[in-house]
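A single protein chain has been removed from this complex, and every other one stays in its place.
Let's look at chain A:
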Amino acid sequence: MADKIIQVENISKLYHLGTIGTGSFRQDMQKWWNRHMLRKQDPFFDLATVNQNNKNRNYIWALKDVSFDVLQGESIGIIGSNGSGKSTLLKIISRITKPTTGSIKGRGKVSSLLEVGTGFNKELTGRENIFISGYILGMSKAEVTAKFDEIVAFSGIEDFIDTPVKRYSSGMYVRLAFAVAAHLEPDILIVDEVLAVGDADFQKKCLGKMREVSQADGRTILFVSHSMQAVKNLCDKAIWLNNGKLMANGPVSGVINSYLSDVKKQKLKQTWHIKAEAPGNEWIRMHAVELIPQVTDADAPLDIRVPLLVRIKFWNMTDNLVLSMGLHLFTYGGDCIFDVPAPAITCHKGIVEAECLIPGNFLNDGSYYISILILRDTSVILYSFEECISFELADYRENIQWYGKWTGAVRPKLPFKLKQYETTLHN
């Protein structure tokens, strides 16, 4: 059995929001005076008063009692939604920031790649940047010199090596920056979401290089990514963080499945059986909102191929009302993807049902929520129910060897074909 190379024990990290460094010298002096001269409030008292559920708005536990071990030669994927503490964990292991409590023990040299091109200077040439960036990552001059040709070849920018990087295209810049990091020879390599940039070919090359580093050379890799495909591809184990807590730790496919199915649970269905307690007003009371994936296997994760049926039921409290609806789909980034109106009909007291089908192979992967509007006479808003359904669509790619985030608000599968229009081959 391989040796433990990192042992993470009860790591917690508390962030103090806002008040540090807002620049009021007077306030800071008062605080300092209180703490050190009057001994009123010790920093540890601060810690104790912080509510564990992040209720105190000035403090946030980015990580809470996280423990795990990493064995020599393992590659571990760290997954979780935004703000779950992944990057904080990597920063602590890379020694950029200190944990609030807990300890990490380890052996060997750690190199981290939390951002592509850290320490790069736009004014310097590619050659100069390779050296500086290598030194920053902890390489010696001899190491960089020995690897220099390999780095240049890997990045594929031979012709521009003596050009200032400010004249590079962004792709070239990223390639060069990654190439330096990929040729580090640390015992532990820490990589944060760097594959999101660069073209498909290069991403493939990077993943290949990382796999080679971990498998052939027996190095340990900690890898953060939003792309489950990339994690599955590269890692044998995974760690799932949610709100700073460790949710699961184990073989990669199991952890990814439980992560995805947790995401799936998010508010796909809400029903209210008692009219008086349902959300609404004197005109409208909600009865049910539901997102029904049109799949045969109910446990399959929601991915972009799945058609989604939105079904809404509500109590209408008035007779002879001309009702219409609007359905808005938003991303959690705040962009409205679409606003679909339902034509008006005349309704009477009782339950009204509305259905809208969002086709498969239409939305891009990501997190979404649905808000609905119920209108009278097509213009007066009777009731608006915001964020009544939320869901996450996983990525699905067939025969596409590319792991970056797919761009675009939507991702429709439009007919798009290549054909040979003319050829000189057989003429």
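To be clear about the criterion, a contact is a pair of C-beta atoms (placed from the backbone, for glycine too) under 8 Å apart; a residue touches a chain by one contact, two chains touch by 3 or more; residues count from 1.
Everything that follows uses one rule, which is that contacts and distances are computed from a predicted model.
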UniProt protein name of the chain not shown, from "cysteine desulfurase", "Transport permease protein", "Cell wall polymerase" or "Nitrogen fixation NifU-like protein": "Transport permease protein"
Listed residues A:E115, A:E150 or A:D201, member touching the removed chain: A:E115
Candidates A:I76, A:I104, A:L189 or A:L207 - the one touching the absent chain: A:I104
Candidates A:M139, A:L241 or A:V255 - the one touching the absent chain: A:M139
Missing-chain contacts mapped onto chain A: 1, 3-4, 7, 15-16, 20-21, 23, 25, 28, 69, 91-108, 110, 112, 114-115, 118-119, 121, 123-124, 128, 131-132, 135-141, 144
